[in-house]
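With one protein chain withheld, the remaining protein chains of the complex are depicted in position.
Our next item is chain A:
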Amino acid sequence: MPRVAYSFPEEVLEHVFSFIECDRDRGSISLVCKSWYEIERWCRRRVFVGNCYAVSPATVVKRFPKVRSMAIKGKPHFADFNLVPEGWGAYVFPWIKAMAVAYPWLQEIRLKRMVVTDDCLELIAKSFKNFAVLVLTSCEGFTTDGLAAIAANCRNLRELELRESEVEDICGHWLSHFPDSYTSLVSLNISCLGNEVNLSALERLVSRCTNLKTLRLNRAVPLDKLANLLRGAPQLVELGTGTYTAEMRPEVLANLAEAFSGCKQLKSLSGFWDVLPSYLPAVYPVCSNLTSLNLSYATIQSSDLIKLVSQCESLRRLWVLDYIEDAGLEVIAASCKDLRELRVFPSDPFGLEANVALTEQGLVSVSEGCTKLQSVLYFCRQMSNAALNTIARNRPNMTRFRLCIIEPRAPDYLTHQPLDAGFGAIVEHCKDLRRLSLSGHLTDRVFEYIGTYGKKLEMLSVAFAGETDLGLHHVLSGCDNLRKLEIRDCPFGDKALLANAAKLETMRSLWMSSCLVSYGACKLLGLKLPRLNVEVIDERGPPDSRPDSTPVEKLYIYRTVSGPRLDMPCYVWRMEDDSALRIS
């Protein structure tokens, strides 16, 4: 039967595509046929590059000529734990340079774990006339001078967010560089800045930007200034306070409470450095509307925390220190029925003994009471297979599960068995699980479960687990949707890696540090798979100076279409592919 294509004029197809935003779908569209590829690339407005070295800036701008929004990620996730040495890479300058030429109408840049210099910020400020959104998450390399350039030149700036970035704080007056005529700010996040900003400039900025919805202050903003800022922006939806302590004065409390009451749209609260509990009642008026609450800096006791969260019946996201304790989590299980995401951080991660009454029971309670819970990050000191089993059965809708039992290789504290069965239950029952972090005493068996059941798993983090290569083999051969795998201090060596070499081309990246992968195996991988960059990070000096069987310190493998990167520091070696062997 002859196939007649359903033909459309291009504009119609473009219009259909304009309703398709998800990157995966855009990718699928572009792989359908030549004409769709062409149409799609001309109307693609948003590009996400998950690994800045997977493709070159030149390739991206050539393929997508009309992009308005770029998002790029740089360093591997384990850089957050100081496992990636200084100067590793992820420089955004080449990208900014290419985009400055190709995308004069660029509006949005979102970067994560990249090195951004003041030069980059200055180039952004002068190249993009419609520039509106700058979000820098876990970035570094720039100073407040760069921010001043953005403030001074970007007339249409709507969002400026510095999330957990390392900024050299030279001068708090950068904020004054926003001209008096500038009023389009919608979102400002300066929570990571160390020093004071010019408060009067901030107050004026906040009150003249009537569309301001998000304001995340830094710790240096004193509590007694908060009421004024709130009065200047009663339309705020998201607020991050500065330091939340001051000399206790009833009139300050009353003033603050009144200011909070005026913010009828407030849905998200964060900040809360150095909380003085007697000032907490100021936020009670807004609690019932809150959907997001970040108390991860609030070093207050369980009773105060409970008083606060028990009023937050609309809460969807809660980040809190383990001061909440099992008792607090039980209250949450009873009061916050809409909870989707819970993160419990350790107040004393390096202490040898538990300083709070937080155990696995807290998580079990929440998993029972909060039926919509799907994302968990939980630090605790003890766990049992039984608890994990209960959690898994309670919450089959779990999509992200990250458990960190503080003591490495801690077994089930009741049975002294490995926690294989517990995590096995998680992957078996939570069929939509996309992200998993393991901890505790784990054998190869847990990886067998993960390989068997973790069919939708996209990201897996492993530390101090497993016994033999079989563990790694189960994961690489079983997890069909695996994109990112990061492993540290596990006895995985060459066999599993080499046996599953082809799998690596289907993933974004693999990180292995303090494992047992030999230099020889790395060379072999680099040789056989030219579409991968196999990078050995070794601060002991050139790997060639040691026998091939020596395990490398760290290994970072990622797929790429842009060939070797040219900005590697002296302690990174790329395993070459032998072009002579290639059959063209």
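For this structure, a couple of remarks:
Throughout what follows, a residue touches a chain if its C-beta (ideal position, glycine included) is under 8 Å from a C-beta of that chain, and two chains touch if they have at least 3 such contacts; residues count from 1.
Methods note: contacts and distances are computed from a predicted model.
Its record in UniProt calls the unshown chain "SKP1-like protein 21", which is the match among "SKP1-like protein 21", "Golgin subfamily A member 7", "Sorting nexin 2A" or "Ras-related GTP-binding protein". Of A:E168, A:E203, A:E368 or A:E505, it is A:E505 that touches the chain left out of the display. Here the missing chain is touched by one residue of A:D23, A:D119, A:E203 or A:E313, and it is A:D23. Touching the missing chain, out of A:V12, A:A254, A:A334 or A:L414, is residue A:V12.
Within the entire complex, the positions of chain A that touch the omitted partner chain are 3-9, 11-12, 15-20, 22-37, 41, 47-51, 54-55, 59-60, 62-63, 80-83, 138, 164, 297, 299, 343, 345-346, 349-350, 377, 379, 402-404, 406, 408-409, 437, 439, 444, 461, 463-464, 468-470, 473, 477-478, 483, 488-489, 491, 493-495, 498-502, 505-506, 508, 513-514, 516, 520-521, 524, 528-529, 531, 539-540, 549, 551, 553, 559, 561-562, 581, 583.
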